[in-house]
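One chain of protein is taken out of this complex; the other chains stay put.
Labels for the chains are A and B, by order of writing; each one numbers its residues from 1.
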Amino acid sequence: MARFALRRLFQAVIVLFFVSVFTFLIFQVIPDGTPALRLAGKSATPQTIAAVVRQWGFNKPIWVQYADMMGRIFTGSVISYSEHVNVLSQIERGLPATLSLAIGAGVIWFVFAVVVGALCAVRAGHFIDRLLTLLSLTAISAPTFVVGALGLYFLAWRVHVFPLSGYVPLSQSVGQWFMHLVLPWISLSVVYIGLYSRVLRSTMLDNMHEDYVRTARAKGLSERKILIRHVLRTSLIPIVSMWGLDFAGVIGGGAILVEVVFNLDGVGQYAAESIQALDVPPLMVIVMYGAVLVVLIAALVDVLYVWLDPRVRLEA
Amino acid sequence: MGTARELIRTSWSEPTPSAPAGSASLVGLEEPVRTATGVGPYGLAWRRLRANRVAMAFGGLFLLVLTLCLLAPVYARYVGHIGPNTNDVTGTVRVGGRVEDVVSPIGIPIGPTWHTRFFLGADQNGRTVAVRLLYGGRTSLEIGFIAAAITIVLGVAFGLVAGYYRGAVDSVLTRFMDLVWAYPAVLLGVAIGTSIAVGGGIGIGPFQLRGNSILVPALVIGFVYVPYVAKPIRGQVLSLREQEFVQAARCLGCGSVRIMLSEILPNLMSTILVFVPLMVAGAILLEASLSFLGAGVQPPNASWGTMIQSGLPLLTTSPQLVLAPGIALVLAVLGINVFGEGVREALDPRSQIRVGR
Partner (left out) sequence: MAPLLEVERLGVRFHTDGGVVRAVDGVSFALAHGKVLAIVGESGSGKSVTALSLMGLTRSANTELDGAVRFDGKDLLNAPEDELRRVRGGGMAMIFQNPMTALNPVQRVGAQIVEQIRTHERISRSEAWERTVALLRRVGIPRPEVRARAYPHEFSGGMRQRVMIAAALSCAPRLIVADEPTTALDVTTQSQIMDELEQLCRESTVALILITHDIGLVARMADDVMVMYGGRVLEHAPADALFEDPLHPYTWALLRSVPRLDRERVGRLPTIGGSPPSLLNPPAGCHFRPRCPHSFDRCVEVPPLRESVDPAADGEEVRGKQDEGHLDRCWLDLDTKRRLRHLDRLDTQAVALACTDGAA
């Protein structure tokens, strides 16, 4: 088990290296002209441009530039093009909002998806199943920012149930923190509830016909216990691993859209501002950190999977 | 066992007329075998799909949206009277006998008039929302289809080559797919999209694209989703290449390319068919997200995503700017998703494929 975990972690580190190279290349190679033109301003003389090129090191070989960038990321001294602020401290500032959003949404979507999926599976073919299936498909079809905008307009503007937007730190007021996050949580969760409940429904329907469920029935267990202890428990394993990956995806970038709609001052909002300003360093760091999270959590999920599903232990 | 039974059967004093050979287990509980002569698997799937009324209805809904949007240039000037990119900030419009500004002095555009001019209202530049909605839909749907085509062609090609050749080719391609897959889809799209926007376009040899071409977001989206298709295809190819009909083709001296294209590819068709609606839906959604963040379709082109983006600041005073493209987007994607669900059920009721993150 420990050896498997270590090996998986080692693999993750290798992938991380490639992630950093790939991200660097995306931002350094695709833009045709050097960013120096942009940095130097519109009415720059060739001398200023040359100075900027030297100052930011754009004239060095690409691998040196890569090493420099990685060095700056690890020492926390990446500077943005516009306004020349420290990128990492900006990201750090946005983390509480992003984490609040992602963790809350993650909990909500997991719980609701399990309830909806289990309900559909138990009542498969009935009216409630069809209704929920259609709702799930609608949820999958609605981008988070559309759901967010609808919620914002109807529940915050027309009916003043929730505050309009913004983020209130948890340390300042728990109630306000909660009220400001309810709509963002829901907007972010909806699509995943739709997605997971569909998967859970079909896995549960498959598992209901397994022999061990018949055994459980022959043991005299009540239908409820059979459903929870045997069918649901086995069916949750794939859901848990999906959850891990999607949760990482949300923290690492999926939250951007919701943060923009609700004006939450998080990492995603920072990324969105950088896109508007075509500011490369913050984006590069955020993209890297998103991918790093996914890779690390994917490794974690693999290890967790082995722990949850004893069948794969032998192979591991 | 089989031969023993055959031998005894021939030596039995009496022939056994009614019982069909071979089907020994669980007779009576088996599903009834209905042989439809002359109908192939796809014909059967199409019959099942046609019988699924909900799927067909939603497929029709998508088709309706698609036709309305694609034909926009043909008829939009009759309903909207001005083009999608025509500003009319200082204009006025007659509503119920009163003359109103298209954009009020404090910058609030007119709401839905439900008349031929400004049917769904105007935006902050005095452009008519209804016409922009149709043109925006055109862009969104075009990108959706182009991106889905790119994803599927690349995904199938990568999966086919990786699964067929295995070894080093497979390692390299799979690692690369894993790498792309490691990025959250929106984030990777944003990264590449922004990068291209910074550079003002793509130039690979003779292949030049301006930054505001709609092919740019289509390429980005198409690329981002490749692993979602390539991975399952590769898995299928890995098992297909060991099948006897492939071995047989190899024995007959068929080349690798021939085997891949005429032996393996046809067997991937049902998976590919399942992927088509999924990828179109996914691509439309991702386009909307990227455009919403400013890393997709670039102005002056409209797409549903950019319309929502530019309308968001005015959400409270002019909700039509967000609601109209938002609802159109959800309807189109819902239509294709429900239809795709029907396709999946008709082709293979047990498969589980998902796209997203």
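Methods note: a contact is a pair of C-beta atoms (placed from the backbone, for glycine too) under 8 Å apart; a residue touches a chain by one contact, two chains touch by 3 or more.
Everything numeric in this text was worked out from a predicted model, so none of it was measured.
Among the residues A:10, A:63, A:154 or A:212, only A:212 touches the chain that is left out of the figure. One chain is missing from the display, and on chain A it is touched by residues 210-212, 214-223, 225, 229-230, 233-234, 237, 308-311, 313-314.
Here is the rule we go by: only the chains that are shown with their structure count from here on.
Averaged C-alpha coordinates put the centre of chain A at 22 Å from the centre of chain B. Taken together, the chain A residues at the contact with chain B in this complex read 15, 18-19, 22-23, 26-27, 30-33, 35, 38, 134, 137-138, 140-143, 145-146, 149-150, 152-153, 157, 191, 195, 199, 202, 206, 245-246, 248-250, 252-254, 256-257, 260-261, 271-272, 274-276, 278, 280, 283-284, 286-287, 290-291, 294-295, 298. The touching residues of chain B, counted against chain A in their complex, run 54, 175, 178-179, 182-188, 190-192, 194-203, 281, 285, 288-289, 292-295, 308, 312, 315-316, 319, 322-323, 326, 329-330, 333-334, 337-338, 341, 350, 352, 354, 356-357.
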